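Take a look at the following structure, please.
Missing here is one protein chain; the remaining ones are kept as they sit in the complex.
For chain A:
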Amino acid sequence: MLVSYNWLKDYVNLDLSAAELADKITKSGIEVEIVESLNKGITGVVVGHVLECVQHPNADKLRVCKVDLGEEEPVQIVCGAPNVAAGQKVPVAKVGAVLPGNFKIKKAKLRGEASNGMICSLTELGVEAKLVPKEYSSGIFVMPSDAEIGSDALAYLNLDDYVLELGLTPNRADCLNMLGVAYEVAAILDEELRLPEVQVETSGERASDYVSVTVDAKEDNPYYGAMIIKNITIAPSPLWMQNRLIAAGIRPINNVVDITNYVLLEYGQPLHAFDYDRLGSKEILVRRAKDGEEMVTLDDAKRKLGANHLVITNGEEPVAVAGVMGGATSEVQDNTTTVLLEAAYFEGIRVRAASKDLGLRSEASSRYEKGIDRNRVYDAAYRAASLMAEYAGGEVAEGIVEAGERLVSEGKAEVTKTRINSLLGTEIEAEQISAILKRLRFEFDVQGENYIVTVPTRRPDITIDADLVEEVGRIYGYDRIPTTYLFSEGRPGGLTPYQAARRKVMRYMEGTGLYQAVTYALTTPEKSTAFTFSEEQENVHSIKVSHPMSEERSTLRGTLIPQLLEVLKHNHHRSIDDVGIFEISSVFFAHEQSLSVLPEEKTYLSGALTGLWSIHPWQGEKKKMDFFVVKGILEGLFEELGLQSRISFESKSLPGMHPGRTAVVKLDSIAAGFVGQIHPGTQKDWDLNESYVFELNLDQLLGASVEPTIYQTLPRFPSITRDIAVVVDKNLPAGDLNTVIHEAGGQLLKESSLFDLYEGERMEEGKKSLAFSLKYYDPERTLTDEEVTKAHENILRSLEERFGASLRK
């Protein structure tokens, strides 16, 4: 809502600047987003009188004018506007004047003729082109003949005004009109409110002799009223009205249309003027449109209507889409003499349906959608009729021809002083509360502690005590509410064990050199299931939103990896090729085709790594990312979580992954994720370098119960370390050997670590050699050589038996 500061003065005394007013309105609950000065930096523009206007001797398109600026001598000005003529009063920028854009007017010679100033168009004075009345759109602006020569032209043009742009929340549709804003401002400033005085002199005729009104859709249109104004002369509306419309962002058209728009802005009541003589009947019938029914609207577009839309008809044909736009056939034209003025209450939901389907949003439709004050329909109709009588020469026929219930009853809300103060934390006195309710112009009774408030129909947002608490509080001033500190007893805050563990995981991942990424949950159906590691994930349905913005953001993801690959790609395309990232986010699984319950949500920890893992060039160190880098990161994580002994990695072929370089990660033998290299084919599809990924079900990992840490006595006896190197089949996983080593090593074997792997040419075809360092230790005593030898030999024997291993010589 654009509010003209000058216009507002009609209703409320304003002894403060526009900026100060804006600040007060904002503090009291309606945010003033912008205070715009209509003067865009203009000085030195006065009213001039064109005394003489002749063709320029050397230029077809220029005229040489003698203009009286109220000074001793008239000045000569060369003007290029086609509509300039002798006798006009025009805005003139004098020599030395400044126009918007810091455009300075200087003495000039145009094709040999002196020009001492400039006759201005409205756009040159900073008015938006789309708001300039059509007759002046390609020329200078012509002012009323009574404008005083030499006086400041800005005042005539209302360019000394300020416009306050209100950012209205949905509950404050009452301020979508000047009277509503006036009520608000009068309450804030504690000033008197002056409402327009409307007096209509009616002719002897009765409106009901001209038209009948029937509503066939009472739910959509609870009230419809029609007035008849005869003997209208279509002409431009008065300059003050045009100025106010322009300030409010509406282009002036002619007196009748301008008046309906003016009253719309003033009362918030949409009105429509039909050319009565071109209505085609003496009847108004409001009904739902028929499917496929067509009409041409004011903008000359043919509109296809449906049963969802409400139309005004002449009994047969639609003449307007209710609350949205009138029809072309009954449009007010220059020769219109009799106007049928519509003042109706249409339900917002019906107006919204049509405005949405037809793609037409107007000042009227948006007000119906947000709700108007039904009890103001009459006042607005009479206000418009009186203005038409005054400024269009109209004669108003008596009465409003109507259908439906015009008046609705006012609601009640109650509140107590105690409730107000206990909710706000204030100590507002009873007299103050009464004073505030009076400022708001709410009628109320006091019964004991209780205020029983009659809520005016302009404020349907007030229904319960809390609403009244807010009204009292905001007028009292939120800056006067004290600051208190709340202390709950004996309840410390804190993270849950899960939340604390999740933070620990984040810190660990960051410590390994990975950066945390946050990506979008919505993706394509294909990508949403592109990576899986368990059968459970394969038996799910994709979850699509019903109205996606695009296919790219249509489906909830069941894996984080595709979005992480997108991140690698984004960076790769910017030549950032050493990247390690991780993300912790939700993934979604539906176990039914069409959701009847919420889908399953799990938290995954996933990562993607590519390029160099470490680089220290001047010392010649460079390490490429590989499977074991990523595996090492995960092993470190499992150790952090106390899960290392329960985790196993098993080679597995998974979709999108390198078949020989991918492992499923199992926790207690249940798949909990995977790690591996992206399949070269997938890598190419994604336009990536060699990349590695991992994905873990974090809920599963953090949900595993872990034994509390118990201190282990430090060794008091020496340990004995022996190495063992065996030759086995090339395909035998090292992890299997390790398992058997531990089984066979018994109590004494405390640690085993692989320190050598050899598959070179000195090895028999199909064989490899693995060397482990084994550490034996007994916490109770010093081990003997014999004992260790026995255990060691037992291990070798088991390896021979189980895997056909042989001791490497």
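The rule is simple: a residue touches a chain if its C-beta (ideal position, glycine included) is under 8 Å from a C-beta of that chain, and two chains touch if they have at least 3 such contacts; residues count from 1.
Assume contacts and distances are computed from a predicted model.
Chemist: What name does the UniProt record list for the absent chain among "siroheme decarboxylase", "Ribose transport system permease protein", "Phenylalanine--tRNA ligase alpha subunit" or "NADH-quinone oxidoreductase subunit H"?
Modeler: "Phenylalanine--tRNA ligase alpha subunit"
Chemist: For the chain that's not shown, point to the residue among A:E316, A:E510, A:E639 or A:E764 touching it.
Modeler: A:E510
Chemist: Based on the whole complex, identify which of A:K109, A:R574, A:R716 or A:R781 touches the chain you can't see.
Modeler: Of the candidates A:K109, A:R574, A:R716 or A:R781, A:R574 is in touch with the missing chain.
Chemist: For review purposes, identify every residue of chain A that touches the missing chain, sorted by number.
Modeler: So the residues of chain A touching the unseen chain are 26-29, 31, 169-172, 348-349, 369-371, 422-426, 461, 464-467, 469-470, 473-474, 478-479, 481-488, 491-496, 499, 503, 506, 509-522, 543-549, 553, 556, 567, 570-571, 574, 576, 579-582, 585-586, 588, 594-596, 598-599, 601, 613-616, 618-619, 621.
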